[in-house]
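Omission of a single protein chain aside, the complex is shown with its protein chains in their original locations.
In order of appearance the chains are A, B and C, and numbering begins at 1 in each one.
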Amino acid sequence: MSRIVVEDVSITKISDLKRGYFRLNIAPFSKAAKVKPGQFVHVQIPGCGVYFRRAFSIYNFNAADGSIEILFKVVGRGTACLAKCRRGDRLGIVGPLGNTFRFPLKKETPVLIAGGVGFPPMYLLAVHMIEKGFEGERIVFLYGGNTKDDLVDISRIRKLGVELILTTMDGSYGQKGLITEPLKRIIDDRCGKVRLYACGPEGMLQAVDTLACDNDVPGQMSLEAPMPCGVGICLGCVRPLREGGYTRVCRDGPVYNFGEVLL
Amino acid sequence: MSRIVVEDVSITKISDLKRGYFRLNIAPFSKAAKVKPGQFVHVQIPGCGVYFRRAFSIYNFNAADGSIEILFKVVGRGTACLAKCRRGDRLGIVGPLGNTFRFPLKKETPVLIAGGVGFPPMYLLAVHMIEKGFEGERIVFLYGGNTKDDLVDISRIRKLGVELILTTMDGSYGQKGLITEPLKRIIDDRCGKVRLYACGPEGMLQAVDTLACDNDVPGQMSLEAPMPCGVGICLGCVRPLREGGYTRVCRDGPVYNFGEVLL
Amino acid sequence: MSIDLSVNIAGVEFKNPILTASGTCGYGEELADLFSLSRLGGIVTKSITVKPRLGHPPPRTAETESGMLNAIGLANVGVDEFIEKKLPFLEKFDTVVVVNVAGAKIQEYVEICTRLADCPRADMVELNFSCPNVEEGMGIATSAVLAERAVAEVKKVFGGPVIAKLSPNVTDIAEIAQACESGGADAVSLINTLVGMAVDIETFRPRLTNNTGGLSGPAIKPVALAMVHKVYQAVKIPIVGIGGIATADDVIEFLLCGAAAIEIGTALFVEPDTPVKIARDLKKYLSKNKFDSVKQLIGQLRIYS
Partner (left out) sequence: MSIDLSVNIAGVEFKNPILTASGTCGYGEELADLFSLSRLGGIVTKSITVKPRLGHPPPRTAETESGMLNAIGLANVGVDEFIEKKLPFLEKFDTVVVVNVAGAKIQEYVEICTRLADCPRADMVELNFSCPNVEEGMGIATSAVLAERAVAEVKKVFGGPVIAKLSPNVTDIAEIAQACESGGADAVSLINTLVGMAVDIETFRPRLTNNTGGLSGPAIKPVALAMVHKVYQAVKIPIVGIGGIATADDVIEFLLCGAAAIEIGTALFVEPDTPVKIARDLKKYLSKNKFDSVKQLIGQLRIYS
């Protein structure tokens, strides 16, 4: 059996979360039961004239009905077009793609750091940890954005019962400032017992990567890159490795240990 | 002021007439009040990846609310995509394009011959004649198709009170056989007092053209050709003239006198 | 802040860098039904030949992915009727008239340009060396020697500036551009269409009666940009960029690569008011990015070294 499938799926629901964010439910995806946190699907967006597929992290999945969910922000031609789709429209997807996160050790406190549209894989990772026996309250979830508008679906993450810390750059919601501020405090407080997981904008990841390396904190982050193929055959999504050479974000990643990739 | 406009319009209504035929209402078109029968619009179909616009005859217009109507059949990529549009979707249109029909003389009996998707301009011509003072019952309207399924919107043409003759190749509706059969009889019956107007598939137009020329009956037909530009600048839609040289169907036509164009 | 869209090519002032390309705007009559031609920087008229030409039998065009093929076959009214009937129409517009000229032999270019030399409204000529549709024409487009000679001969008879229009169907377009420069060309324009083909899989027939045709439209824009970039590094005369331009963003790419002006071709078929929209969006871009003249973009590409 193929590990990765190319399938036509239907949009079963599209929710406008306002301020440019949308949530999309699609089904049936034959590999829904196999999805691991951090993995993504490569989506063919119908009728917008963009040639490549677009990559979106899997936000949630339902093994029972074979559905998956993505959360996206409108940033360009492709996402603008995706936002105009309606229930019943067909999408082509390739997936599940990419690797996944390493599970924390029992004694470690997992700290999940989500910035903007880096939220979906962090959410799914939290869900996964809880399913695998981690108590919600033992998970620290940092969720930051530029303004209130970037913090979407908060109610959903609250339901997991994680220790939630929200930040906005302009202070319009949660703590004011960079997400790395509370992170620094957490690292200092629980020295040696945390494992970090991060996904978000490049600047945030650079800061977290530096923090993690400087403080010798283990963990991983999920990267982005423009992806022509998503399956590892075009060599277009490469990023330089610290040890030299390039890594394909779509297949060798998107999840990397801190310090592994030159940001 | 520009004679031809390039405008973005909204789909105000899309009606599935079944069997692959659709009716589309679009507005506001600033030139709706200027439309003449036989003219067409060049439509940019969103999101189907076809590069050229597609030409559609104007089926009806409403000068008051600036709306126009087209009637189309799904035959390929572009029309398939147009059929999937929904109310509120935006379309780009260029128009009104092309020339129009010569008005019949008072003493003549206008015979309108519509085959398949050649129906829209014939319908509009009938409406126009009635508006300009021709009594409906003096207009003979022949409407033919391969089967019953090709005779759409019959109720609408009936309402005009014209003398309606329907034909289908397979006899599933109206008279069985070619539309030219009743036409021949009409020409014979009302010798010298008819004027023909035709629009429809190439084979039908050839037959009507021959009939008209052989019997010295005046009149015109509306032709089709693949149209890259629709406005006369590409020279792509040309057809050979009997007298030599080429004519641009989009601008010099689409309406031609019988005998003018080599079919 | 007022934004200056004007550019100057070989001493000729264009109110904006937007021209319409030869063969895609006829002699201007039809476009004038859509917008005033005075809004254009310039109009390049359909290639004219010594004698009128009917062109190839249809089908002459085919739709392709993000583009089209054409083999119109240089259908045109011929130089006599052009001067008598077409050029006068353009007199009423405040725009630069570039007359595109095609021929099978150098002598034909000379003959036409001699006639045009007496026409005050023929502000410039553009020599179409590259039309892939006429066998005889190919020679000049692919030969540096012939191209240089053709330009030099035309320069002797036509007083105004001469633009040499180059074909992309060559191993080294920079070499041909340099030859035209040596011949005295005041500018080069590029690219003409790429040789292409499409086949009807039901009839086994080519989609054009000419079998092959010229590919144009957004599909070829990357090729055109690379060639403009290459030629910009090889010649000193101004470059007019052509190929797949449909938006102001496209125009900016060409200007950055070194084009001093651009021509819009196939986009006119799909969006006939493209030049008007581009002029508007170009202004917006310049003002947003705090430029006061479009000239500030020309050749400003920051290449990786």
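We take it that contacts are C-beta pairs under 8 Å (C-beta built on N, C-alpha and C of every residue); 3 or more make two chains touch, one makes a residue touch a chain.
Just so we're clear, the structure is a prediction, and the values are computed from it rather than from any experiment.
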Omitted chain's touching partners, listed by label: A, C
Per the touch definition above, residue among C:256, C:279 or C:294 touching the missing chain: C:256
Among A:23, A:195 or A:239, the residue in touch with the chain that has been omitted: A:239
Interface with the unshown chain - residue positions in subunit A: 2-6, 44, 49-53, 92, 94, 225-226, 228-240, 244-246, 251
Contacts of subunit C with the absent chain, listed as residue ranges: 64-67, 69, 142, 169-171, 194-199, 201, 203-206, 209-212, 215, 218-223, 225-227, 229, 244, 249, 252-253, 256-257, 285, 300-304
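By our rule, only the chains that are shown with their structure count from here on.
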Identity of the chain that, by mean CA position, is farthest from subunit C: A
By mean Cα position, the chain sitting nearest the middle: C
Chain centre separation (subunit A, subunit B; CA means) in Å: 54
Distance between chain centroids, defined by C-alpha means - subunit B, subunit C (Å): 36
Where subunit A and subunit C are represented by their mean Cα positions, the distance between them in whole Å: 48
Interface hub residues of subunit C, defined as touching at least two other chains: none
For subunit B, residues that touch 2 or more chains besides their own: 49
